[in-house]
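Have a look at this one.
One protein chain is absent from this view; the other protein chains keep their places.
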Amino acid sequence: MTTETLPKQENADSAIGSHVKGYIERVRGGELGALPAVFGLIILCVVFAVLRPSFLSALNFANLFTQGAAVAVIAMGLIFVLLLGEIDLSAGFASGVCAAVLAVLLTFQGWPWYLAVLTAMVTGAVIGLVLGSLVAKLGIPSFVVTLAAFLAFQGVVLLLVKNGTNISIRDETVLAIANKNVPPAAGWIATAVGVAAYAALQLVQARRRAARGLVAAPMAVIAARVAALAVIAGAAVYMLNLERSRTAIVSLKGVPIVVPLIVILLIIWTFVLRRTAYGRHIYAVGGNAEAARRAGINVDRIRISAFVICSFMASIGGIIAASRANSVDPNTGGSNVLLFAVGAAVIGGTSLFGGKGRALDAVLGGAVVAVIENGMGLMGYSAGVKFVVTGSVLLLAAGVDALSRKRSAATGR
Amino acid sequence: MTTETLPKQENADSAIGSHVKGYIERVRGGELGALPAVFGLIILCVVFAVLRPSFLSALNFANLFTQGAAVAVIAMGLIFVLLLGEIDLSAGFASGVCAAVLAVLLTFQGWPWYLAVLTAMVTGAVIGLVLGSLVAKLGIPSFVVTLAAFLAFQGVVLLLVKNGTNISIRDETVLAIANKNVPPAAGWIATAVGVAAYAALQLVQARRRAARGLVAAPMAVIAARVAALAVIAGAAVYMLNLERSRTAIVSLKGVPIVVPLIVILLIIWTFVLRRTAYGRHIYAVGGNAEAARRAGINVDRIRISAFVICSFMASIGGIIAASRANSVDPNTGGSNVLLFAVGAAVIGGTSLFGGKGRALDAVLGGAVVAVIENGMGLMGYSAGVKFVVTGSVLLLAAGVDALSRKRSAATGR
Amino acid sequence: MSQGPILELRGINKSFGPVQVLHDVAFSVHPGEVTALVGDNGAGKSTLVKCIGGIHPIDSGEYLFEGERVHVSGPRDAAELGVEIVYQDLALCDNLDIVQNMFLGRERKSGLVLDEDTMEEMAAKTLAGLSVRTVKSLRQHVSSLSGGQRQTVAIAKAVLWNSKVVILDEPTAALGVAQTAQVLELVRRLADRGLAVVLISHNMNDVFAVSDRIAALYLGRMAAQVKASEVTHSQVVELITSGRSGELGIGNGIGAAS
Amino acid sequence: MSQGPILELRGINKSFGPVQVLHDVAFSVHPGEVTALVGDNGAGKSTLVKCIGGIHPIDSGEYLFEGERVHVSGPRDAAELGVEIVYQDLALCDNLDIVQNMFLGRERKSGLVLDEDTMEEMAAKTLAGLSVRTVKSLRQHVSSLSGGQRQTVAIAKAVLWNSKVVILDEPTAALGVAQTAQVLELVRRLADRGLAVVLISHNMNDVFAVSDRIAALYLGRMAAQVKASEVTHSQVVELITSGRSGELGIGNGIGAAS
Partner (left out) sequence: GGESGDTSADSGSSAAPSAAGDAKAGKIGVILPDSKSSARWETADRKYLEEAFKTAGVQYDIQNAQGDKSAFQTIADQMITNGATVLMIVNLDSGTGKAVLDKAKSQGVATIDYDRLTLGGSAAYYVSFDNNKVGQLQGEGLVKCLTDKKADKPIIAELNGSPTDNNATLFKEGYDSVLKPKYDSGDYKKGPDQSVPDWDNTQAGTIFEQMLTQEPKIAGVLSANDGLGNAAISVLKKQNLNGKVPVTGQDATVQGLQNILAGDQCMTVYKAIKKEADAASQLAIGLAKGEQPSVSGSVKDPEGNRDVPSVLLDPQAIYFDNVKDVVNDGFVTKDELCTGEFADKCKEAGIS
């Protein structure tokens, strides 16, 4: 049976059956990918929907996205640092600093929005450059460097927003990010284009591999994937294009602007991590820094760049948060933002030890965190009870995840 | 020169010279142990003393100990979890829960102090048991488990202190822990006994090893060690036995009670980690869990026990904090307590990746954190500036540490 | 067969996810004998050993020890039966020193306290017996050891104990000439003391030098388990590379039975 | 000597903290030749190789490449010179698959995007040339490979590139009979193509089978570097175990010079 099984020969019977069987066996073998997080998410949604039917309303569905956006974006940046086995405790307050920079420039200095947003993003990148250099060049543990930054940035935000007041943001463009929606028609068009592009890409790739005699996904599998994407995206867009205003005067419908923003970021970072040499090197350094060094990879540069990406994404998260809050105050990026962002990444499946994780993890984990917060908000518990229940629900979601991984891992190792 | 160098033969020339040389070479070779943290500490102290002479007063010296005690104790427990490469984000609020239990039992239920303290400590141990079991048995990442606990415990504290009230503690014994001092004479006696016991232990051990033909520390080295301990302990006790009251009516002198408490905990945990099979197994699991498993170590049990110790120590930290604040409020154990505790461990030299760390790290790192907080308190900065400067100073202390390690590591690897 | 096998496996199957690595493997080990386990790279030798040691759970099959069915669900169970294994991927704790690694999980104690002195003495003696001459100090972390030194520590660790079965997975791979000779001599000595020894090696000279019995794995199947005196060097190589040799091997009805 | 050495070390010293591992070592490698580096466990072979590869900084000594003094401060420098090394402690990224490991640091790209297809094809070809038959998929993580399979991946990784010097630290330690033969043949083929090859091995048969020159390290000192044709099997063993053999070896004035 298994005599000489170098990949080539499988090519012949690239039938659907074997592909599906392979997937099932991979899943049973412990390569679960996104399944456990999705599973946990579904259970959460069902529970909340049963307890509070309003959970399923169009309005709430739209709220979910804007509520979770900032954490998911920050988590996406954190993935890079976590992939290296490092940590960035300051990402939360870094987002606060960038938001404060944005607010000061917009409101006090009267800069146009594009310059202010750009400066905020550059601020993020510079922060990352400094943090990364301290970690990579001086060799101070990232926990300590970013703990120091965590404290310092807290102070910087305070200084920028002048001790306890807050800065309102009135720029319409910035406010639109987290508060306005894409016109329904545009939503449909973008979705259609996206699905078509995905289909084309898959087809071209399969063709090319088949032409070279490498294992390629069979047509039927590609069709199934494209169909799945189309259905999910279509359903979401349909839901978000429903009227959700409760008064007749204003109309409130369309995909919130943050949704395409997150989708674009997700595509970019997934591409970087999976399809570029840089992404490959990130995984290599996280998996075995010494092996990466011996392979001639400039480990320091990879480290620094990961921190740059992390703080850069934090700046985008900060901008979203500022937009959503219509203002920036000394607590922006504080409270539980950082823990939730790291938690989102870990729940999504990223390892804190490095070498394992995907950009999608941040979005999936961010969704879990957002659903918990959103659902708990509907329950109406008192402060103490709410904390306790939130903690338990989080544990439950993670437990489902862990158990399903464990179960299927029992067949392998 | 280096022909057959199995240890035995070194025995002959166990002269002082070779021992000292060996130490210097070990230090140059990168085995710095406590040196960098001590070095960073000294620099900090000098800077603060120059800027604010009152930093060196007897009063401030005594303050330092009570201010840093809770964090150092919590950090000591965290070391166990960190040694396994795990993390406990909930240690801060676990201390809060235990403090709240203590306060409720003392103030509302009127229990005697010993029962209340015992119950608080048992609460800590039980918390650790639950957390550890979730991590070890279900395989949920400790970051997620303890993040959930972090949230839940916050709620529990709120519920225990009835949503935001402060519970005053009026029990004299509990208040004494962080507020009263050991009589000067007792301080001197205990110090003398301690130093004598240390000397005796060192002598006996050296004798025994020499008798067996193993490498033993020469007399002179032992004498030097004992002398160093005597001088340091003596100076500290002398300083703490100075009069530091500002009013003529009351006398305020003696070693704060937390000092012997910390010393005893430090001795116990150092003993456990260095001299017992259990401690050895902790290091083994942290260094290579698979190797430990193959060596027949019950890895799950080690994991669980580490969490138990961590939460148990958190409960003691909580009791100290409650004693110091004369009350328990919903913020007890919150804010930066956890980050400072983990930071203390890391600054002391403990690795977040497991396998490397000592109980002493917690005390040294805790001292760094306490000195920074204490010194910054004397500077009178505004909130924002204070945060920024604190962060920078922390970075500086860690930088000194990292650079001295890096420098000496350049000779080896 | 001098006496019944002390350890016997029957019909062992083992898969990693979709990949089946062991197919219906039978394997037996006799006290007082050295059984060589040979096979090509990736044949499944290490996997078989890990199944014996309880590192990997078995999918199906029987595990008999001293004639009785046992269930080995972890390394502790194997150790309790008296099975001691040196794994190919050594599994030493890099952050511990040589003595600490050698006594890991079975520390000598006097009362509560570790008896470091006794352990240090015993370790020194065992290592000296294995021709280790370049180790600078027994208190060196194993991370600073050379490949061969690490291997020696792992071997020393396994033979320190009074066990009934000792399994060595490519123990001499990284060893020098003198050290290899010492280890082979040790293997013979252990068997002569009545222990059952399993030796995995790619070196046919070594295999024929010490073993009484040879078991050959071919692509996860037991091709043959025969007396060493009954086969030739080239026959074994044939079994390894093609799974059969003359009337021996898979498909000839002899297979696993010897 | 057919031509000048391509790589030459002179008076290399290397200490790890208090422990001096290499003492005043001289070593030279010639193009078109296989130089075997032998020595007892812990003699310092791997350390020497790591110094050449820039993994460890050298304490003192000269490093000449193609006759010119160079400063190698990291693996990148060595790679740029055209020195390719398979380390004993393989150093593969367990979280990457076989293809990814083989092309690590030198990925093929088409534009910005990785050219996975080309890489997969090239990897398959190289591995097939090394008699690897049991690897199920090239997209398998290397953590799931057997000892020998890992070793093969590491070797394949090093020989994929057009380098001038190839150094193999115990490449055949974990390999089976057929694979060992393939690797030895590959070694010979590389040398015949004009590359300088350094082979570290404890197996004297292998050493004599392929090498033109033999360098023996003894306790961190270069005992002798001689033509393989000028020494016997037992002389080399003597050099390894005692540092001298007849008029060869340390203290005989010949030492490092050949």
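A, B, C and D label the chains in the order they appear, each numbered from 1.
As a convention for this text, a residue touches a chain if its C-beta (ideal position, glycine included) is under 8 Å from a C-beta of that chain, and two chains touch if they have at least 3 such contacts.
Please read these numbers as outputs of a predicted model, since none were measured by experiment.
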{"item": "Touching partners, among the displayed chains, of the absent chain", "value": "A, B"}
{"item": "Absent-chain contact - pick from B:A37, B:V117, B:L131 or B:L158", "value": "B:L158"}
{"item": "Residues in subunit A touching the chain absent from view", "value": "52-54, 57, 59-60, 63, 67, 70, 154, 158, 163-169, 179, 245-247, 249-250, 252, 321, 324-332, 334-337, 373-374, 377-387"}
{"item": "Chain not shown, touching residues in subunit B", "value": "52, 54, 57, 59-60, 63, 67, 70, 158-159, 162-168, 170, 179, 245-247, 249-250, 252, 321, 324-327, 329-332, 334-337, 373-374, 376-378, 380-384, 386-387"}
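Going forward, only the chains that are shown with their structure count from here on.
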{"item": "Whole-Å gap between the CA centroids of subunit B and subunit C", "value": "44"}
{"item": "Distance from the mean Cα position of subunit D to that of subunit C, given in whole angstrom", "value": "29"}
{"item": "Where subunit A and subunit B are represented by their mean Cα positions, the distance between them in whole Å", "value": "37"}
{"item": "Multi-chain contact residues (two or more partners), subunit A", "value": "2-3"}
{"item": "Contacts with two or more other chains, residues of subunit D listed in rising order", "value": "16, 132-133, 135-136, 219"}
{"item": "Residues of subunit D defined as touching subunit A within the complex", "value": "53, 55, 74-76, 79, 85, 87, 91-96, 100, 104-107, 109, 112-114, 117, 120-121, 124, 127-128, 132-133, 135-139"}
{"item": "Contact set on subunit A toward subunit D in their complex", "value": "2-8, 208-209, 212, 214, 275-277, 280-281, 283-284, 286-288, 290-298, 355-356"}
{"item": "Of subunit C, residues touching subunit D in the complex", "value": "16, 19, 39-43, 46-47, 88-89, 132-136, 144-149, 152, 170, 173-180, 202-204, 219, 237, 240-241"}
